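Note that one protein chain is taken out, while the other chains of the complex remain in position.
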Amino acid sequence: MSEHIVSPKVYLIIFAALMLGTGITVWAAFQNFHQFNIVIALGIATIKATLVVLYFMHARYSPGRTQLVIVCSVFWLAIMLALTLADYDTRPHDMTLAVPQVFYCV
Amino acid sequence: MHRTGDLYGHFQTLEQQKETATLGMWIFLVTEVLFFGGLFLTYTINRSAFSTAFGIGSNTLDITLGAGNTVVLILSSLTMAMAVWSAQVGKKKLVSIFLIATLGLGSVFLGVKAVEYKQKFDHHLIPGRGFDMKYHPAHPMPGDDPKELALEKKEVEEAFSHDPDINAHGQLYFSLYFGMTGLHALHMIVGAGLLIWLIKGSFTGRFTPQYNTPVEIVGLYWHFVDIVWIYLFPLLYLIDRHR
Amino acid sequence: MQSQLPIYPEQASNFAPHVDALMVFITGICVFFAAAITIAIVFFFFKYHRKESAAVGIVTHEDSRLEAVWMVVPLILCLAMFGWGAVVYVDYRNTPRDTLDVYVIGKQWMWKAQQPNGLKEINELHVPVGRNIRLILASEDVIHDFFVPAFRVKMDVVPGHYNTMWFRPTKPGRYHFFCSQYCGTNHAIMGGWVTVMEPSDYAAWLSGSSGGSGNPVVAGEKLFAERACVTCHVADGTGRAPSLNGVYGAQVLLADGSTVTADEAYIRESILQPNAKIVAGYQPLMPPYQGQLTEEQIFALTAYIKSVQSQPAPAKGSGIAPTGNK
Partner (left out) sequence: MSNTPPTSDLELPSTHYLNATYGSGIRSWLLTTDHKRIALLYLASVTVFFFIGGVLATMIRIHLLTPGGALVTPETYNKLFTMHGVAMIFFFLIPSIPAVLGNFLIPMMIGAKDLAFPKINLLSWYIYIIGGSFVLYSFGTGGLDTGWTFYTPLSSVYSNSAVTPAVIGIFINGFSSILTGLNFIVTIHTMRAPGMTWFRLPLFAWAHYATSLVMILGTPVVAITLLLAGLERMFHLGFFNPALGGDPILFQHLFWFYSHPAVYIMILPAMGVVSEIIPTFARKPIFGYSFIAGSSIAIAVIGFLVWAHHMFVTGESTYAALTFSFLSYLVAIPSAVKVFNWTSTLYKGSISWDPPMIYALGFIGLFVIGGLTGLFLACLGLDIHIHDTYFVVAHFHYIMVGGAVMGYVGGLHFWWPKITGRLYPESLSRAAAVVLFIGFNLTFFPQFILGYLGMPRRYHTYPPEFQVLNVLSTAGASILALGYLLPMIYLTWSMRYGKVAGKNPWPATGLEWTTDSPPPTENFHVTPEVTWEPYDFQNRPDLGLAAGTRPLAPAQGDD
């Protein structure tokens, strides 16, 4: 298996993109997008994380096995979050005191 | 277990050894994702229940330090990636330089974190008996921005009229803040230890285009820690900033 | 008619026959499969016993059709079990409207029940036969669970939440109830008896034992005055706060344009955290009572608010959806 060497130029481009993402996140936090503030913040964070995984961590050039491992970790995290939130979000609202519905209040 | 050069006895080839080490690190990172995942779930449920208290707590954080630290950490990821590249192309001196740079940036990050923790301590925002969201507005510290302080005071008072348990719920935010950033900082400290070990190795010129597995897998770890922060920053620092 | 070694508890509620039928159905399926597998294994075990020490078995080749059959057939049976179980469960989780409400509080390690007229019982629960009973469950400390085997129902009692359960007793008698969620040292003795009575006996029992001071409506009315609720919640709707006449069970229009049903949980929340839901047309003036009232006092206030249904209709409006929309 010959190793793929990522050139420093690519690293610098990715770094610039990450900096840009950080800037946008901070800017967006001070605007009032109502419930979309959190969506924007997490969306940008996910894009940044993806760039780090693909280029800094070489996932783009890794064997399929490594990529499968990454997909699995995201998938299982998603299972945990989604199924738990599914319970909270469909609880009979009127009978719950401590925890209101999740998505409306964030 | 005996080893010949860089090859441990139970492997057939260096390539097999590298593949094994890399896969091992990736799988370790999977467990880390789930480990932090439990915290993120706890955070999500509590934030949705107590959005006001979380907003106030978040607004007490220093966004300049937080954003600055984000830049520092991403920069350290860049130098780490460059260290891996230097090893791959055989520039032995550059490996040491980039590793030292990474360690330096990591230390800056931890230093800034310590300053932030100290500030929270002074403001009575450490979860526990002394915790009081109303303490800081009532006891300004030298160097406080009076405008910010007035805003914080107004927010706390308004929140208290809505939610008598604002201290309990604010304490939840700060418990999660310290839990998540503390666990992250712990990972940084472990990473710094690994970097010191690598730097020592790099001085002997150990890392070559043929053998650079340790640099590569510590790099994976370091980038992962960076990713955790990429999520922590907006989740902890940027709630309700637009108020 | 319990025999010496019974295999199922008495059937004393509307759910019992359904749960027992489910039990018989699933047991039937399971006994069939367990028997089939056991017989096959025992038969093969003797039939194909190795006679010569060096003998090998005859290769039988994998058969996808056979595998498909023994995936699909159990799947269909599983879906049947799931479906039937779901029907019973959904019935159990959807409380009918015309219920007799009894408040039940669990605390380490006793049960307190409060009848609609305020009669309090400890580790006892009296209910009339043939009525839909709803238990509103609250805990003062850890998680408990109210379990009546003869009714085939249980529900966890979770601190910080209201849970409800319902059943319709079908047979007079005395039945055990248990705490079935482990709650600490005396978990095992945190139980008591449900007494199911004929409606007339139940009425007699209620009137025979109810004392004025124990009546939650009376206690609630007293609290309502003591805590000065009455100064703002004026009955004719002219106060600074909405009138509470007839509010229970109605749709309330909130300041943000949404509506909620004014049930026990809404009333409880409005007392403890009044500013969580502001009624349309009113200011958030009421102080929060979180931590200032016991669960029992909240029950009493709720009972009082529920009782003021039949008084004159409010003039200005109580926030009840049709009239409160100015």
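Lettered A, B and C in written order, each chain numbered from 1.
Just so it is clear, a contact is a pair of C-beta atoms (placed from the backbone, for glycine too) under 8 Å apart; a residue touches a chain by one contact, two chains touch by 3 or more.
What you are looking at is a predicted structure, and each value in this text was computed from that prediction instead of being measured.
Considering the whole complex, the hidden chain is in touch with A, B, C. Checked against the full complex, the one of B:H123, B:H136 or B:H169 touching the unshown chain is B:H169. Of the candidate positions C:F178, C:F224 or C:Y266, contact with the unshown chain belongs to C:F178.
Against the chain not displayed here, chain B makes contact via residues 1, 9-10, 12, 16, 19-20, 23-24, 27-28, 30-32, 34-39, 41-42, 45-46, 49-50, 127-129, 165, 168-169, 171-172, 175, 179. Contact residues of chain C toward the unshown chain are 2, 4-9, 15, 18-19, 22-23, 26-27, 29-30, 33-34, 37-38, 40-41, 44-45, 48-50, 52-60, 62-63, 66-67, 70-71, 74-75, 78-79, 81-82, 84-90, 92-94, 108, 141-143, 145, 147, 149-150, 152-156, 158-161, 163, 176, 178-189.
Along chain A, the points of touch with the absent chain fall at residues 65, 72, 76, 79-80, 83-84, 86-92, 95, 98-99.
We take it that only the chains that are shown with their structure count from here on.
Mean C-alpha position of chain A lies 16 Å from that of chain B.
Centre to centre, using the average C-alpha position, chain A and chain C are separated by 39 Å.
Rounded to whole angstrom, the centroid-to-centroid distance between chain B and chain C, based on C-alpha atoms, equals 45 Å.
Among the residues of chain A, those in touch with two or more other chains are 98. On the chain B side of its complex with chain A, the touching residues are 15, 19, 22-23, 26-27, 29-30, 33-34, 37-38, 40-41, 44-45, 47-49, 51, 63, 67, 70-71, 74-75, 77-78, 80-82, 85, 88-89, 219-220, 223-224, 226-227, 230-231, 233-235, 237-238, 241-242.
Looking at the complex, you find that chain C touches chain B at residues 273, 275-276, 284, 288, 290-291. Taken in their complex, chain A has these residues touching chain B: 1, 3, 5-8, 11-12, 15, 18-19, 22, 25-26, 29-32, 37, 41-42, 44-45, 48-49, 52-53, 55-57, 65-66, 69-70, 72-74, 76-77, 80-81, 84-85, 88, 98-103, 105-106.
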